[in-house]
Structure formats: C-alpha cells, structure tokens
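After this line comes subunit A, so read on.
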Amino acid sequence: MRWNGKTLLWALALVGFILLPQLITVKYYLHLSILALCWVIAAQGQNLIQGYTGYVSIVQAGFMGIGAYSTALMGLHYDLPVWLTILLAPCVTAVFAVLTGYPSLRVKGHYFAVVTLAFNLVIFIVLMNWHDLTQGEAGITGIPKPGGKDSWLNWRDRGTYYYFVLSIAILMTGLAALIVRSRIGQTLIAIRQNEDLVGAIGIAAWKYKLFAFVTSAMYAGLAGAIYAHYQSFINPEIFGVAQSLDAILAVIIGGSGTIAGPVIGAFFVVFLPEYLRFADSFRLILYGLVLVLATIFMPRGIVGVAGDLWAKVKGKPS
Partner candidate 1 sequence: MTTAILQVEKLCKSFGGVHAVRDLTFHVAPGEILGLIGPNGSGKSTTVNALAGVFPPTSGEILLAGGHIQTLPEYERVAMGLSRTFQTASIFPEFTVREQLRLGCNVTLKSHPLSSVFGIGRHPGEDEAVESRINDILELTGLAEVAEDKVGTITAAQQRFLMIATTLASEPKIVLLDEPAAGLVSHERKTLSNLIRAIRDTGVSVLVIEHHMALIMEVCDRIVVLNFGSKIAEGTPEEIRNDKAVIDAYLGEAV
Partner candidate 2 sequence: MLKVSDLRVSYGPIEVIHGISLEVKEGECVALIGANGAGKSSTLKAICGLVPAKAGTISFEGQDITNQSGHAIVRAGITMCPEGRQVFPQMSTVQNLRMGAYARSDNEQASDLEDMMNMFPILRERAHQAAGTLSGGEQEMLAIARALMARPKLCIFDEPSLGLAPKIVAEVGATIERIKKMGKTILLVEQNSLMALRLADRAYLFEAGEIVLSGTGEELQSHPEVAKAYLGH
C-alpha cells in the first residue's frame, strides 16, 4: 500500500520532468532546470556521505571543480571525444577523493568537516594559481558540447541538453537508491548509528566510509563535468566553499538520508535565489536563517515533513 503510493509519486514526478520543457514557456527556466539537475547529481552524492554515512563533507563543490576541469582539460589537451571525457572525469575525481579521503576519514564529526573544508580551499587555491594548467581566475572558455558538429541531435538546443542531463540524473538517482538498499548501504547506515560496533562485527568500516566518500566525489565529478559542457565556461569561483555549503543545504532542506530529498533540495537551492531579490547581505542572512530554522524545526527536511503530513492525512479517515 505504502509502496504503491511511493511508486506512483515517483512515476508522476518522472512524467513531470519529461514534460517540463513543453510546459515551460520562458526558456530561462529551462536553463535553471538544467542547472538544478546538475545539482541533483551532486546532491545525491553529498547525501551518500552526509545523509547516509553521517559525515558532513564540505568539499563537494571542490570535487565538482575537479570533474569540470578534468573533462575540459582532457578535451583540450588530448582531443578526446566529449562523451569519453565526461566518463573519465568522475574517475579522475575518484583518484583525488581516495587521496584526500584516506587521511580525512581518520577523524570524525566536526573535524572531518573542517578537514574536507580545508581540502576545498586547497583545490580552490590550486585552480586559481596553477595558471599553466587551469588558466587561473580567467577560466577555461569554449568547452565543447557533446555530440560534435554533425551530430543528429542539436546539442546547442537547451531542450536536448535538458533531456541529456535528466537521463543522467535519473540514472544516478536510481544508482543511489540501489546502493542504499544494498548491503553496502545498510553498512553505511549502520556506521551512522554506531561506528565502533560496525568494526566489532567484522566489517572494515574505513573501506565503506572511503567507498561512500569516493562515490559521493564521483557524483560531484560527473555533475561538474556536465555543468562544464553545458556552460562552456568554468573558472574556480563556482567551485568554492560557498557552493559546497549549497550542496549541504540541498540535502538538509530536501531531507537527508532519503532518495527524494536531494532532488527536491537541489531545485530548492537553484530556484530559491530567483525568488529572493534582496541585497546580497539580506540574502545571506535569509539563507542562514533558512538553514538554522530548517535544522531546528524540520531536521528531516521537506521529505520528512511531507511524510508526517501524509501519515496524518492517511491516519484520519481510518
């Protein structure tokens, strides 16, 4: 019964996403939707480590940057086809994630958060200063779209790109759901509850934590790569700590430790600023306030609140 209701909701959402370009009259909102779908991918990754494993990582945007720069640079320097560099980008990100995850996962809680934040700063500094490779603050322009010149799809058309990103977002959301339901996912949830016990029952917790961290980084790398090819331009600015906080916000607002949460949260963080036409300082205050209030009053996010409401509605007639 509950399962059916959930499936129905997912199916409705899917139909909605597929029809969206037809429903949108102003193309600008299609543009925002594409960005939001990129964030869905990044937030699903963030959710694996933050929501399921219980480790707040503040380097998601940094990993998006690594994905974005690696797809752009591989395309520029080795002339590889776009689809291949998009596939390789998460792998490059994974290498960095292993290198950074190994030391940082030795510490827990706030320390882990701060160490990953330091990594985000390091990534940012290197992207800014390694001119020969990254062209620094000026950024990389002219990143090609997938498909090349004589593709049967018009990749310049935003509708096409929308469906491309949508398919990947669906795929990655599905993969996240599979991971969560698997033995691995159960182990991650167990680590969140009682990490010492996980070790005592014979599971190498560090391997699973590293798996979650690296997988979340690969999600970020993929999101960054797709973002880079969509925008055709990247520079370090968009891969700073502030954007990593957006990823955390997306997970919290949507509902951490749920599959639907990051989807809702990602659209929230992309579309919210559109409707907050305040001065910069007010927006910062409001953002902070949303984060604080959401954490205090709806720690399980929109999904959690919706679930409670649903339970109430269902509970009354019976």
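FYI, contacts are C-beta pairs under 8 Å (C-beta built on N, C-alpha and C of every residue); 3 or more make two chains touch, one makes a residue touch a chain; residues count from 1.
As a selection rule, all candidates are chains of the complex that A comes from, given by their letters.
As the structure is a prediction and not an experimental result, all values here were calculated from the model.
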item	value
Numbered candidate touching subunit A, per complex, among 1 or 2	1
Residues of subunit A defined as touching candidate 1 within the complex	175, 178-179, 182-184, 186-187, 189-190, 193-194, 196-205
